[in-house]
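Just passing along the structure, written as structure tokens.
As you look at this complex, bear in mind that one protein chain is not there, while each of the others sits in place.
Showing chain A:
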Amino acid sequence: MAQTTAHRPSPAAPEHAIRLTDLHRRFAGRGGVGTKALDGVSLDVAAGEIFGIVGRSGAGKSTLIRCVNLLERPDSGAVRVLGEDLLLLGDRALRERRRGIGMVFQHFNLLSSRTVADNVAYPLEVAGIPAAERGPRVAEALSLVGLSEKAGAYPAQLSGGQKQRVGIARALAPRPRILLCDEATSALDPETTQEILGLIKRLRDKLDLTVLLITHEMAVVKEICDRVAVMEAGQVVEQGRVFEVFTRPQHPTTRRFIADTIGYAVPPGTVARLPAARPGEERRLLQVLFAGPNSTRAVISEASRRFELDLDIISGRIDAIGEEPFGLMALAAYGAPARIDAAVDWFGELGLAVTPVNEGA
């Protein structure tokens, strides 16, 4: 039983690409009150994952992503990127590290006075890369985003989607290991959003990037993120694997975000056409989310028999997050209130999330 092999030395690459610890940031306001943009935020982003931060405007997500490359300095906390605490670095070293962290912006922030190629060359110029090497690097970055033929165009001549491709090429030209996306698709139409999200995902796979993105759209998270953190009032209220968060949201804010994305809003008039409840009984609209081991069980008919309820299926569909499918069904339950409650509890025991249906305005 002698141990023959020595312990392997721990790998040089840190497990976490980004590790934010207990960040606080307060902005001075009138009357000395101020607002807490960050109120004790801690996050770990693993190398190679796409991590989404979702929240409404003012939730602090914008401040948070700016803390990763210290465009915004937290009042307290630690910002570790690739194992190094950036807050301890001097100006010169910080500038150097920033070149290893690409950033893409909502409004693209391209230099209007430069051509596409010169925009992509900018970070290389700043990094002191000689002109002879810049050309091939620019060409490489532009071909990554499929914009090689637009090298000589000015940003004003491009569509929003093309501008964001230039923004991505510019962010990737210095070959960073981390990409920060600040509402990268919020200024784009839905189709272009899909296109850009697809591109970011492909680039992550191809270049082994770690992506941290902030968004106010849960649909973006659903589309490309591996993990998600939900922010509200400067705090992370919930985080986890996207599939878990979507199928078992814990916090009311998360539920609201998810309802906007995958939930049902029963069209107005639908409820009015449903039969009324019999005397002494109740009619309750429920939304059941099927995921996990019990999702394939015939739970509707079983619940109907067990709890002596009439269950009327209003609508149902199957959706997927990443490769994982889940079902969503809107039911009208008719029966004694206590029995309906019991059925809801039973669904919960089976791991199926039940929420009231949004009856629509």
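As a convention for this text, a residue touches a chain if its C-beta (ideal position, glycine included) is under 8 Å from a C-beta of that chain, and two chains touch if they have at least 3 such contacts; residues count from 1.
In this section, contacts and distances are computed from a predicted model.
Only one chain is not pictured, and the protein name UniProt records for it, out of "ABC transporter permease", "Ion-translocating oxidoreductase complex subunit C", "Biopolymer transport protein ExbD" or "FAD:protein FMN transferase", is "ABC transporter permease". Touching the missing chain, out of A:Asn69, A:Thr193 or A:Gln239, is residue A:Asn69.
Touching the chain that is not shown, out of A:Ala47, A:Leu87 or A:Ala127: A:Ala127 (per the contact rule at the top). Take chain A: the residues that touch the chain left off the picture are 69, 71, 95-99, 101, 103, 105, 107, 109-114, 122-123, 125-127, 154-156, 170, 174, 180.
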